[in-house]
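Subset of chains shown; positions unchanged.
Order of writing sets the chain letters: A and B. Residues in each chain are counted from 1.
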Amino acid sequence: MDTTKKTIILFSGDFDRVMAALIIANGAAAMGDDVTIFCTFWGLNILRKTEKVPSDGNSKKSSLQSMFGRMMPKGTKHLGLSKMNFAGAGAPMMRRATKDAGGMSLEELFDSAREQGVRFVACTLSMDILGFKADELIDGIEFEGVAAYLGTADEANVNLFI
Amino acid sequence: MDTTKKTIILFSGDFDRVMAALIIANGAAAMGDDVTIFCTFWGLNILRKTEKVPSDGNSKKSSLQSMFGRMMPKGTKHLGLSKMNFAGAGAPMMRRATKDAGGMSLEELFDSAREQGVRFVACTLSMDILGFKADELIDGIEFEGVAAYLGTADEANVNLFI
């Protein structure tokens, strides 16, 4: 048990929940904690490259996976709110309100977390199911399964599921 | 504090969140951990028998509870996705993609968890509110309130709310 380790399972891809996760991660990292964000299911979307990555012969997707890929947001720019999304208008409103309040944008929180050494981990099982290939995700992340997550969580004192 | 105990409050009855809970539970159980899944609110649905159970004289439901019973899914077969549910088409798509990826189905994850000794606990307060009687839930589960949950959580080192 180590009070300087924290883990977050980021299951959600909702703007507001991602924002909460990143605020906690940045806060903990600023206090010197080792923080791991384990991105699974919809949370994987924040790790996707924003540009389309041409698939090579070794990484073919099923038509279902291609559809998932087209329908889900790439990166943090196009996430919707979990509540009051107003057909997409809610997240820009929340972005605006955050900016007006002098808060960091979602992209700044993400960059800050990475600069502070927060580990971003892509859940390999979710990648297999959704058909996300490693080269479609941003650089500098790690790839792990549930066993590795549990190993990290065993060493941490705060473990959240968001 | 015991690094070999884990608890999950399964509040959600969404296909994807239940799947995440069962993957974590199976992973922890495979590593030798004692895992308790405390099913509450919508999470209770996964413990319902799929067949209709005739109510006896001692277990009458209010009309409201009868309606809850009719409207909510019985077992894991008919759960919907929390996102991209597409009026019910989303979960079958996720099932198909999981199968294509060689992953375990939700039912296989559930059976595997039970075989590995994961404790499934029905929240008695939620049962009272929703009108679920013990004989409407599957065999081999336990019935506890929040105090028992907290007692277990006090002995665990990872406690998630899903």
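We adopt the following convention: a contact is a pair of C-beta atoms (placed from the backbone, for glycine too) under 8 Å apart; a residue touches a chain by one contact, two chains touch by 3 or more.
Predicted model, so just to flag it, every value in this text is computed and none were measured.
Of the identical chains making up the complex in this file, 2 are positioned in the shown model, whereas the full set numbers 3.
The criterion applied here is as follows: only the chains that are shown with their structure count from here on.
Chain centres here are Cα averages; for chain A and chain B they lie 26 Å apart.
Interface residues of chain B facing chain A in the complex, by the touch rule stated above, are 1, 3, 6, 16-17, 20, 23-24, 26-28, 30-31, 33, 83-84, 93-94, 96-98, 100-103, 157-162. In the complex of the two chains, the chain A residues touching chain B come out as 1, 9, 11, 13, 40-42, 62, 64-65, 68, 71-72, 125, 128-131, 145-147, 149-150, 153-154, 159-161.
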